[in-house]
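Following: one structure in C-alpha coordinates, then a few remarks.
Just one protein chain is left out here, and the rest sit where they should.
Moving on, here comes chain A:
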Amino acid sequence: MGLLDLQGVTKSFGDTPVIRGIDLAIDEGSLTCLIGASGSGKSTLLRIMNLLEPIDEGAVLLDGQDISQPGLDPQPIRQRIGIVFQSYNLFPHMTAAENVMLAPRRIKHLSRAELQAPVTALFDRFGLTDRMDRYPDQLSGGQQQRVAILRALAMQPQIMLFDEITSALDPELVGEVLDVLRQLRDDGMTMVLATHEMGFARALADRVCFLDQGRIAEEGRPAQVFGNPRHERTRAFLHRVL
(Lines give C-alpha, C1' and ligand atoms only; values in the text may rest on other atoms or scores of the structure.)
Protein backbone atom coordinates (compact mmCIF):
# COMPACT_ATOMS: atom_id res chain seq x y z
CA MET A 1 0.00 0.00 0.00
CA GLY A 2 1.29 3.41 -0.94
CA LEU A 3 1.19 6.74 0.87
CA LEU A 4 -1.72 7.65 -1.40
CA ASP A 5 -3.94 4.93 -2.80
CA LEU A 6 -6.61 5.21 -5.45
CA GLN A 7 -8.92 2.23 -5.59
CA GLY A 8 -11.40 1.83 -8.43
CA VAL A 9 -11.99 5.58 -8.68
CA THR A 10 -14.64 6.80 -11.13
CA LYS A 11 -15.86 10.29 -11.84
CA SER A 12 -18.38 11.72 -14.32
CA PHE A 13 -19.23 15.27 -15.21
CA GLY A 14 -22.94 15.00 -15.88
CA ASP A 15 -23.33 12.07 -18.24
CA THR A 16 -19.70 12.17 -19.39
CA PRO A 17 -17.48 9.62 -17.64
CA VAL A 18 -14.06 11.21 -17.22
CA ILE A 19 -12.30 8.83 -14.82
CA ARG A 20 -13.32 5.25 -15.48
CA GLY A 21 -11.94 3.00 -12.80
CA ILE A 22 -8.42 3.94 -11.75
CA ASP A 23 -6.24 2.01 -9.31
CA LEU A 24 -3.02 3.73 -8.44
CA ALA A 25 -0.65 3.50 -5.47
CA ILE A 26 1.74 6.40 -4.89
CA ASP A 27 4.72 5.24 -2.85
CA GLU A 28 6.35 7.52 -0.33
CA GLY A 29 9.26 9.45 -1.82
CA SER A 30 8.41 8.46 -5.38
CA LEU A 31 7.92 10.61 -8.47
CA THR A 32 4.97 9.49 -10.59
CA CYS A 33 4.35 11.07 -13.98
CA LEU A 34 0.91 11.08 -15.59
CA ILE A 35 1.04 11.40 -19.35
CA GLY A 36 -1.75 11.24 -21.90
CA ALA A 37 -3.61 13.18 -24.54
CA SER A 38 -5.56 16.34 -23.78
CA GLY A 39 -8.85 15.40 -22.13
CA SER A 40 -7.62 12.00 -20.93
CA GLY A 41 -8.32 13.02 -17.32
CA LYS A 42 -4.93 13.99 -15.86
CA SER A 43 -6.09 17.25 -14.27
CA THR A 44 -9.27 15.68 -12.98
CA LEU A 45 -7.29 12.89 -11.34
CA LEU A 46 -5.02 15.38 -9.56
CA ARG A 47 -8.01 17.46 -8.45
CA ILE A 48 -9.57 14.30 -7.04
CA MET A 49 -6.42 13.61 -5.00
CA ASN A 50 -6.60 17.15 -3.56
CA LEU A 51 -10.36 16.74 -2.85
CA LEU A 52 -11.21 19.60 -5.21
CA GLU A 53 -13.48 17.13 -7.07
CA PRO A 54 -15.70 14.56 -5.34
CA ILE A 55 -15.60 11.05 -6.80
CA ASP A 56 -18.52 8.83 -7.79
CA GLU A 57 -17.20 5.36 -6.95
CA GLY A 58 -14.12 3.87 -5.35
CA ALA A 59 -11.92 5.29 -2.62
CA VAL A 60 -8.87 7.48 -2.09
CA LEU A 61 -6.72 6.52 0.89
CA LEU A 62 -4.10 8.74 2.46
CA ASP A 63 -1.90 6.80 4.89
CA GLY A 64 -4.65 4.20 4.97
CA GLN A 65 -7.40 6.70 5.85
CA ASP A 66 -10.29 6.99 3.42
CA ILE A 67 -10.28 10.67 2.50
CA SER A 68 -12.89 10.37 -0.23
CA GLN A 69 -15.88 9.59 1.95
CA PRO A 70 -18.56 12.22 1.63
CA GLY A 71 -18.99 14.55 4.58
CA LEU A 72 -15.32 14.49 5.56
CA ASP A 73 -13.86 17.92 6.31
CA PRO A 74 -11.49 18.45 3.35
CA GLN A 75 -9.41 21.21 4.95
CA PRO A 76 -6.99 19.16 7.07
CA ILE A 77 -6.51 16.75 4.16
CA ARG A 78 -5.73 19.51 1.68
CA GLN A 79 -3.12 20.85 4.07
CA ARG A 80 -1.28 17.54 3.72
CA ILE A 81 -1.51 17.47 -0.10
CA GLY A 82 -0.17 20.45 -2.02
CA ILE A 83 -1.15 21.18 -5.61
CA VAL A 84 0.33 23.54 -8.20
CA PHE A 85 -1.61 24.52 -11.30
CA GLN A 86 -0.68 25.26 -14.87
CA SER A 87 -1.79 28.88 -14.57
CA TYR A 88 0.12 29.60 -11.31
CA ASN A 89 -2.97 31.23 -9.73
CA LEU A 90 -0.95 33.42 -7.37
CA PHE A 91 -3.08 35.90 -5.45
CA PRO A 92 -2.45 39.11 -7.41
CA HIS A 93 -3.15 41.49 -4.52
CA MET A 94 -0.41 40.01 -2.33
CA THR A 95 3.35 40.05 -2.64
CA ALA A 96 5.20 36.79 -3.28
CA ALA A 97 6.03 36.48 0.42
CA GLU A 98 2.44 37.20 1.48
CA ASN A 99 1.20 34.55 -0.94
CA VAL A 100 3.46 32.01 0.73
CA MET A 101 2.59 33.15 4.27
CA LEU A 102 -1.19 33.21 3.90
CA ALA A 103 -1.96 29.56 4.64
CA PRO A 104 0.43 29.20 7.62
CA ARG A 105 -0.86 32.48 9.03
CA ARG A 106 -4.51 31.49 8.80
CA ILE A 107 -4.24 27.78 9.52
CA LYS A 108 -1.32 27.54 11.93
CA HIS A 109 -2.00 30.99 13.37
CA LEU A 110 1.60 32.07 12.96
CA SER A 111 2.39 35.78 12.78
CA ARG A 112 4.22 37.43 9.90
CA ALA A 113 7.16 37.97 12.25
CA GLU A 114 7.28 34.30 13.17
CA LEU A 115 7.12 33.33 9.51
CA GLN A 116 9.71 35.80 8.29
CA ALA A 117 12.72 33.55 8.94
CA PRO A 118 11.37 30.24 7.61
CA VAL A 119 9.78 31.87 4.55
CA THR A 120 12.96 33.77 3.76
CA ALA A 121 14.87 30.51 4.02
CA LEU A 122 12.42 28.91 1.60
CA PHE A 123 12.86 31.75 -0.92
CA ASP A 124 16.63 31.53 -0.45
CA ARG A 125 16.70 27.85 -1.25
CA PHE A 126 14.99 28.35 -4.56
CA GLY A 127 16.90 31.47 -5.57
CA LEU A 128 14.01 33.90 -5.14
CA THR A 129 15.22 35.99 -2.21
CA ASP A 130 15.15 39.26 -4.14
CA ARG A 131 11.61 38.58 -5.37
CA MET A 132 9.92 38.22 -1.99
CA ASP A 133 8.36 41.67 -1.95
CA ARG A 134 7.30 41.77 -5.58
CA TYR A 135 3.72 41.42 -6.68
CA PRO A 136 2.91 38.57 -9.08
CA ASP A 137 2.55 40.88 -12.09
CA GLN A 138 6.12 42.07 -11.47
CA LEU A 139 7.46 38.51 -11.82
CA SER A 140 8.22 36.42 -14.88
CA GLY A 141 6.10 33.35 -15.54
CA GLY A 142 8.86 31.08 -14.30
CA GLN A 143 9.25 33.07 -11.09
CA GLN A 144 5.49 33.10 -10.53
CA GLN A 145 5.34 29.36 -10.94
CA ARG A 146 8.22 28.86 -8.52
CA VAL A 147 6.49 31.09 -5.96
CA ALA A 148 3.32 29.02 -6.46
CA ILE A 149 5.36 25.92 -5.60
CA LEU A 150 6.71 27.62 -2.48
CA ARG A 151 3.18 28.60 -1.50
CA ALA A 152 2.13 24.95 -1.61
CA LEU A 153 5.30 23.86 0.22
CA ALA A 154 4.72 26.36 3.02
CA MET A 155 2.20 24.03 4.66
CA GLN A 156 4.82 21.25 4.57
CA PRO A 157 2.62 18.79 2.73
CA GLN A 158 3.38 15.06 2.54
CA ILE A 159 2.60 14.93 -1.17
CA MET A 160 2.90 17.48 -3.94
CA LEU A 161 0.74 17.37 -7.07
CA PHE A 162 1.78 19.29 -10.18
CA ASP A 163 -0.61 19.88 -13.09
CA GLU A 164 1.34 20.70 -16.24
CA ILE A 165 3.14 23.42 -14.40
CA THR A 166 5.44 24.26 -17.30
CA SER A 167 2.85 24.29 -20.10
CA ALA A 168 2.09 28.00 -19.87
CA LEU A 169 5.76 29.01 -19.76
CA ASP A 170 8.03 30.31 -22.47
CA PRO A 171 10.50 27.56 -23.37
CA GLU A 172 13.48 29.38 -21.85
CA LEU A 173 11.70 29.52 -18.46
CA VAL A 174 10.83 25.83 -18.27
CA GLY A 175 14.28 24.85 -17.04
CA GLU A 176 14.20 26.90 -13.83
CA VAL A 177 10.88 25.34 -12.81
CA LEU A 178 12.03 21.81 -13.59
CA ASP A 179 15.12 22.51 -11.48
CA VAL A 180 12.84 23.11 -8.50
CA LEU A 181 11.21 19.74 -9.10
CA ARG A 182 14.64 18.10 -9.21
CA GLN A 183 15.51 19.72 -5.92
CA LEU A 184 12.28 18.48 -4.33
CA ARG A 185 12.88 15.00 -5.66
CA ASP A 186 16.34 15.01 -4.13
CA ASP A 187 14.72 16.01 -0.82
CA GLY A 188 12.61 12.87 -1.05
CA MET A 189 9.28 14.62 -1.60
CA THR A 190 6.46 12.39 -2.83
CA MET A 191 5.31 13.87 -6.13
CA VAL A 192 2.68 13.28 -8.79
CA LEU A 193 3.19 15.19 -11.97
CA ALA A 194 0.87 15.55 -14.95
CA THR A 195 3.19 16.61 -17.71
CA HIS A 196 3.91 17.00 -21.38
CA GLU A 197 7.65 17.19 -20.63
CA MET A 198 8.49 13.69 -21.83
CA GLY A 199 12.23 14.29 -21.47
CA PHE A 200 11.82 15.15 -17.80
CA ALA A 201 9.50 12.22 -17.17
CA ARG A 202 11.89 9.85 -18.85
CA ALA A 203 14.90 11.11 -16.92
CA LEU A 204 13.45 11.48 -13.42
CA ALA A 205 10.21 9.58 -12.96
CA ASP A 206 10.12 6.40 -10.92
CA ARG A 207 6.97 5.46 -12.69
CA VAL A 208 5.05 6.67 -15.72
CA CYS A 209 1.29 6.22 -16.11
CA PHE A 210 -0.25 6.63 -19.52
CA LEU A 211 -3.85 7.81 -19.19
CA ASP A 212 -6.24 7.10 -22.01
CA GLN A 213 -9.90 8.11 -21.83
CA GLY A 214 -10.02 8.00 -18.07
CA ARG A 215 -8.16 4.73 -17.62
CA ILE A 216 -4.54 3.90 -16.95
CA ALA A 217 -3.79 2.13 -20.22
CA GLU A 218 -0.18 1.43 -19.37
CA GLU A 219 2.20 2.01 -16.51
CA GLY A 220 5.73 1.11 -15.65
CA ARG A 221 9.28 2.35 -15.35
CA PRO A 222 9.98 5.19 -17.81
CA ALA A 223 12.51 3.13 -19.73
CA GLN A 224 9.86 0.52 -20.34
CA VAL A 225 6.94 2.84 -21.15
CA PHE A 226 8.97 5.12 -23.40
CA GLY A 227 11.38 2.55 -24.79
CA ASN A 228 9.14 -0.41 -25.27
CA PRO A 229 5.46 0.45 -24.91
CA ARG A 230 3.26 -2.61 -24.78
CA HIS A 231 0.05 -0.92 -25.70
CA GLU A 232 -0.81 0.18 -29.21
CA ARG A 233 -2.41 3.42 -27.98
CA THR A 234 0.65 4.30 -25.90
CA ARG A 235 2.79 3.81 -28.95
CA ALA A 236 0.52 6.03 -31.05
CA PHE A 237 0.49 8.74 -28.37
CA LEU A 238 4.27 8.73 -27.90
CA HIS A 239 4.69 8.76 -31.64
CA ARG A 240 2.60 11.94 -31.81
CA VAL A 241 4.31 13.84 -29.00
CA LEU A 242 7.94 12.80 -29.37
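Everything that follows uses one rule, which is that a residue touches a chain if its C-beta (ideal position, glycine included) is under 8 Å from a C-beta of that chain, and two chains touch if they have at least 3 such contacts; residues count from 1.
FYI, contacts and distances are computed from a predicted model.
One chain of the complex is hidden; its UniProt record names it "Amino acid ABC transporter membrane protein (PAAT family)", one of "3-isopropylmalate dehydratase", "Protocatechuate 3,4-dioxygenase subunit beta", "Amino acid ABC transporter membrane protein (PAAT family)" or "Nitrilotriacetate monooxygenase component A". Check A:107, A:204 or A:238 against the missing chain and you find that the one touching it is A:107.
By the touch definition given at the top, chain A reaches the unshown chain through residues 47, 50, 52, 74-79, 82-83, 85, 87, 89-93, 102-103, 106-107, 148, 151-152, 155.
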